[in-house]
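What follows is a structure written as structure tokens; I'll ask about it next.
With one protein chain removed, the remaining protein chains of the complex are shown where they sit.
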Amino acid sequence: MSSQKDVVTFGEVMMRLTPPGYSRIRQTRSFDLLYGGAEANVAISLAHFGVPVEFVTRLPANDVGDACMHFLRQYGVGLRHVVRGGERLGLYFLEMGVMQRPSKVIYDRANSALATTKPGMIDWRTIFGQADWFHWTGITSAVSAAAAATNEEAVTIAREMGLTISCDLNYRHSLWQWGKRPPQVMPPLVQQCDILIGNTAELMLGMAPVTADSAEAAAYQMCEQLAGTFPNLKIIVITLRDTISASHNTLSAILWREGSFYTTPTYTLDAIVDRVGGGDAFMAGLIYGLRTFPEETQRVLDFALAAAVLKHSIAGDANLVTVAEVMELVNGRSSGDVSR
Amino acid sequence: MSSQKDVVTFGEVMMRLTPPGYSRIRQTRSFDLLYGGAEANVAISLAHFGVPVEFVTRLPANDVGDACMHFLRQYGVGLRHVVRGGERLGLYFLEMGVMQRPSKVIYDRANSALATTKPGMIDWRTIFGQADWFHWTGITSAVSAAAAATNEEAVTIAREMGLTISCDLNYRHSLWQWGKRPPQVMPPLVQQCDILIGNTAELMLGMAPVTADSAEAAAYQMCEQLAGTFPNLKIIVITLRDTISASHNTLSAILWREGSFYTTPTYTLDAIVDRVGGGDAFMAGLIYGLRTFPEETQRVLDFALAAAVLKHSIAGDANLVTVAEVMELVNGRSSGDVSR
Amino acid sequence: MSSQKDVVTFGEVMMRLTPPGYSRIRQTRSFDLLYGGAEANVAISLAHFGVPVEFVTRLPANDVGDACMHFLRQYGVGLRHVVRGGERLGLYFLEMGVMQRPSKVIYDRANSALATTKPGMIDWRTIFGQADWFHWTGITSAVSAAAAATNEEAVTIAREMGLTISCDLNYRHSLWQWGKRPPQVMPPLVQQCDILIGNTAELMLGMAPVTADSAEAAAYQMCEQLAGTFPNLKIIVITLRDTISASHNTLSAILWREGSFYTTPTYTLDAIVDRVGGGDAFMAGLIYGLRTFPEETQRVLDFALAAAVLKHSIAGDANLVTVAEVMELVNGRSSGDVSR
Amino acid sequence: MSSQKDVVTFGEVMMRLTPPGYSRIRQTRSFDLLYGGAEANVAISLAHFGVPVEFVTRLPANDVGDACMHFLRQYGVGLRHVVRGGERLGLYFLEMGVMQRPSKVIYDRANSALATTKPGMIDWRTIFGQADWFHWTGITSAVSAAAAATNEEAVTIAREMGLTISCDLNYRHSLWQWGKRPPQVMPPLVQQCDILIGNTAELMLGMAPVTADSAEAAAYQMCEQLAGTFPNLKIIVITLRDTISASHNTLSAILWREGSFYTTPTYTLDAIVDRVGGGDAFMAGLIYGLRTFPEETQRVLDFALAAAVLKHSIAGDANLVTVAEVMELVNGRSSGDVSR
Amino acid sequence: MSSQKDVVTFGEVMMRLTPPGYSRIRQTRSFDLLYGGAEANVAISLAHFGVPVEFVTRLPANDVGDACMHFLRQYGVGLRHVVRGGERLGLYFLEMGVMQRPSKVIYDRANSALATTKPGMIDWRTIFGQADWFHWTGITSAVSAAAAATNEEAVTIAREMGLTISCDLNYRHSLWQWGKRPPQVMPPLVQQCDILIGNTAELMLGMAPVTADSAEAAAYQMCEQLAGTFPNLKIIVITLRDTISASHNTLSAILWREGSFYTTPTYTLDAIVDRVGGGDAFMAGLIYGLRTFPEETQRVLDFALAAAVLKHSIAGDANLVTVAEVMELVNGRSSGDVSR
Partner (left out) sequence: MSSQKDVVTFGEVMMRLTPPGYSRIRQTRSFDLLYGGAEANVAISLAHFGVPVEFVTRLPANDVGDACMHFLRQYGVGLRHVVRGGERLGLYFLEMGVMQRPSKVIYDRANSALATTKPGMIDWRTIFGQADWFHWTGITSAVSAAAAATNEEAVTIAREMGLTISCDLNYRHSLWQWGKRPPQVMPPLVQQCDILIGNTAELMLGMAPVTADSAEAAAYQMCEQLAGTFPNLKIIVITLRDTISASHNTLSAILWREGSFYTTPTYTLDAIVDRVGGGDAFMAGLIYGLRTFPEETQRVLDFALAAAVLKHSIAGDANLVTVAEVMELVNGRSSGDVSR
């Protein structure tokens, strides 16, 4: 229908089990259910923005895998290249934080279909033949040696085939249990990327820690350090979040593009509904902006941040908002008042 | 039971369908259900305040119409004069806004029982024979030519029969599809009123735009302009809302009464539960105050504003609070602490 | 992915609002929400059976229309040819019957996007160019003159282009309000069909009433009468339902194929979960069977009936079961016991 | 609105707390909430049948009492004579039975507003001045000495003022804790009645036990015994229930009217939704029938039984069905099929 | 508090995730949550019967493990000997069957805390020092080689220490993936038991298939075959279930005790709420009976079967009924009527 080429994202999608409201796992007698994961979240958001997107993963060939397919498909994410197989769908429990009590994630994703995916299982050349953009994150490499190898395979082939490649480092403290540490794995992959969200670069890439008077200043320095280390990077973003409480954050971002910096105002995020997926919403906004008005860097950054802001008002992992809704916030016409 | 005469309100009541929590329509698998509309909301609030009130509308003669009757009747609203007939009950979808994401209303009210109500269908002389107050809003005229004509019929007869008449302009951007614009319809009706909530007077009455240093100053000027244009008006109110986000507003009001101005402090509305019906709650407070302590203008205004403030804490369209609860807030004795 | 050609179904899909459990509309404070309609239900079931299927309809270009798209898309139904436009999505209220209390449907579908669809709005030649089967029902003609004309357009073009055409008469007592009666509209359309579910043929096609000792005998006679009247029909089915109560039915079917009759045993349907869509499930089973093992008529009929039986255990309009699950019931291996 | 005189019912209405579905109290983390009691249930059903009805009780002057008022009022029950006062609203817990597990009621109704109601608190002469029918049950006398005295006061005044009086004996094993046994209290009250549902007459009135070959035969004998003992009774009914399981009953009834017997067929009640209030639904049907077609005794009985049957399909204590729906079942036109 | 010695049960307890009502996994947006497993279910039921019982298992040391502890502890099951450790809690998805659609279990229990439990991790000698009865099932051996070895360790020590040992074979088709087949593992363990539920003895113990005219006759023969093969068995039970549909079963049982047979009537199980755990409820009833009135074999069997019958009316895995409730059914005093 569209003559646009696909954006492809690759990674693990999990069943998310959340006690209703602010209940703790020990209190609840039911879970709210959805399916999410960093790369799937980016795909869902892009589909909402009208971008043709294929999400690549491996799902077990049972009713749980089918249910996950149904969930992703409803939002218009392409699933043509999903591979079925493996023993189980990974899952995670999320206790929603509020006030001074932080959100809490318990992963149960070992031995999942994606964690047991090996190079050769996915036909990257066919997939990328219809695509011009590949997005991946540091989580896939964190899951297992097999997944890390498959991810490396994907990045390498995407590079060969000339796709634009974007990466969100996405450090996860409780993963990386399979033997290697992130700085042993990530730098050669980032070396092949065009666009990077560089938060946690110390932990993921072994960058030297930065000391500065402010978070902003530190972010500037880190961008320059990253630009020096990874000369292929054309765009580097660092988002700045201040966590006053689980319900009250602030959010801004800085973007480096071929030597120039761009900044945003700071949004107050109060009465946060669901903070999970805020970074993925940012990434989707960035990709959308770079594909739609590629030369307007400030507008790209503003769009990405506003998308991330709106995500905090949406229950679930993925940012179910349209381009028009993001634009209203960017343009300051969204007063938060009732539209009727 | 009461020797008081009735307050009569007239307008459309709709089925309201709201996704639970802050879900979007595209996410939900259920809707929370209630029935509301500006004039019905005023009636429910007045019934809670102990004021004898009759709500006049037209409802389809089916189970959905019956369910709406049940809903309104539970709160003690008089339904003696409701006319049954027409094809359908109007309905609206409400996505509850939060943070920077605004609430969103989708109307599906065309061809409703009320929209197809014509002059002569309602026996206004009987209804007003037991009443001393008639309240209407600009929404009814916005719905259809037939409804506008019926509303005009009501206002005219109420004026003839000497009732006090109050009006809330209530501009609705997505209505007014039937051929005329508000300034062609509303001014002669407002000419017959005693009391007006004058927000959106430019759009509804074609008043000249006011430019001033502050919203307060603009409101003062608009009141005077309205008073000059509509000499029958004895009281004009403008409420002042600052929408910091969908969850965080401020609210105050100014009241003009026969040449004098009255003002209120500004309430902070944080952690808003449901903003719909805030203006209707104000109106009900105003009517209650003017009937109960008519000469104490400041107290009337304070009561109306406190009622509107409390409405934001109540789920649903209507303000389910008692006089005592409003008074506690007016008197500063409501600390928000647990009462036990 | 598949080299099969599409099955196309065309009709109205509505929002379905059902009080939870067995509550009445007058009792409920919430509605369970889904989207359904006879032709969409057939499409969803076919998608579950792995048949490539496109559902054609017209949906309003708002969040409600989007939500309906999301709902249908999750089950893998093709929506490439859906037209967006019109004022509203039709909806219906369903009170679920139980015991001696029948289910009750209240339609609110006038002026829907589909009811205002006119010939020329849908590009049938493109749609049918990728298809080999067209399925329609008598409901579309019942909705409005415009929809009836569009349906006629579709049937005519499908016939011209050589598709197999199936029809379910689907009489709806409360529709047909637009001026014509079914026998004025339906016979020329059925004349162009290959396959017919002939229940209510007296009302829909003006067939002479049949008197016989048993429902089975009457069905035989009606099939022969239909075969005589509509010589293009290759297959005629009549399903036989005995409604002991809303919770307890029996179900069987007879099938006529080019002069021969095929019958089934009678299933006891007890503890019915949701009877809506039973006929659509049958139709989907019939289409699947005729496409997959076209010469095995008895197997086709057994499959269709077993599919319809299983539908009664599924909440919602559509039959969310797989071919394997139907086959287990056909083969008597589904004991109703726990599978673990 | 109606020129009919009121039916008055008097008794205790309680908060009913029911675990959702078939959960046990020890399992649940929420209760479904409604308000019910034998005499209130009769009133709600009569209001649904269009009979003007006033329910008389005493409710605490707090939010819980208000909520109960709201609940009753929604169904159109007159509450003009409700007295506010007392310490608390009685309540009861209901575990819904299913299969071989019986429903279980735990009363917590001691010291309720009704239990502390004393003669003189209620202005019976005013109430009965607008009425021609008084309905009471044996439960009120079972609650406390004060309630029993108030009930006696009501019956006596109703008799004096010439109202038709109906009574349902309604034995409750766990009540009658205040000192007297039913046969010490009930006979003089029944002596003043016109119409009696005579189930449990041995326990409530001290009638001699009846031994007979069948439940029907025993019921015939008991009617005759009652007619001999209470010569004012014009109509005596005994309902016959066979409890195969909590989900599966049968129901029929016999009626004695001035020497003649009338019987009904036996309904199968399968997939019972809520058995509570079946007798109250019968009573409301009986009152409706006797007021509407008083000479057609068989039709009265058929109507009452069909009403009781439909009640088992309704969640809650009260029978939320219309006259038309009952008539459809009486006339065998209600097939239990979907009406659309 | 009690001077009784403990019953000890050992096995895996899992998180159970069930779509509400009869929804399929692909439909649901929430799961009802509880924790169950055959041996835990027996323990919960015994605790309800007032028997001191310790459940032994291994649970991960995280919030999910804590929540499981909370769940089991609420019912009074002793958890003094639970070992904490391992990676994850096993879980299972349960689609509740109804009508002709069977219930469906999807296990996700590989690598659970229990599956990685090894001999030596549990201090059996201390545990059994306070106990006189050990109950285990064939599921534990089915889970993993490590679990099988631990189970063997437990049985062997229990035998040494002179406890009464009971076993339920509990074949699970989808388990036994670790290398051995049941007949290689189970016979030496059963050789050490006193009491056996012998259903599926062909599959689990490699017994010769029995052909007989009826299920009852086959059960008699199998008991005798088992008694011959396992001379230590004092009691052998086979339960007989006829699965008419997922909602409608029948249930009876035969018991062999040292050469004599005992039988029961056949219960009709209609409107089944939750069939899972029926066998565990039977086992708990058997253990209770044998401890409480050991010589009254017929009464023991009747009690066990009535317990199993009642389980089908309880949502969840475990039988939350008291001795008094079971006795009422045994004695035929439980009419299924409302108790109030």
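Of note:
Per-chain numbering from 1; labels A, B, C, D and E assigned in written order.
The definition used in the following text is that a contact is a pair of C-beta atoms (placed from the backbone, for glycine too) under 8 Å apart; a residue touches a chain by one contact, two chains touch by 3 or more.
Note that the coordinates shown come from a computational prediction; the quantities given were computed from them, not determined experimentally.
In the complete assembly, the contact with the undisplayed chain comes from E:R73, out of E:K5, E:R29 or E:R73. Contact with the undisplayed chain is limited, among A:A61, A:M99 or A:A208, to A:M99.
Considering B:Y35, B:F93 or B:Y267, the position touching the chain not shown turns out to be B:Y267 (whole complex).
Contact with the undisplayed chain is limited, among A:R26, A:K118, A:K234 or A:R299, to A:R26.
Within the complete assembly, D:H70 is the residue of D:H70, D:K118, D:R159 or D:R299 that touches the hidden chain. For chain D, the list of residues touching the undisplayed chain reads 17, 20, 24-26, 28-34, 62-64, 66-67, 70, 87-89, 91, 93, 95, 104, 106, 108, 110-111.
In the full complex, chain E touches the hidden chain at residues 1, 70-71, 73-76, 80. Although one chain is not drawn, its touching partners on chain B can still be listed: residues 267, 269-273, 309-310, 312-316, 320-321, 325, 329, 334-340.
Here is the rule we use: only the chains that are shown with their structure count from here on.
With centres set at the average Cα position, the gap from chain B to chain D is 42 Å. Residue positions of chain D touching 2 or more other chains, listed in rising order: 271.
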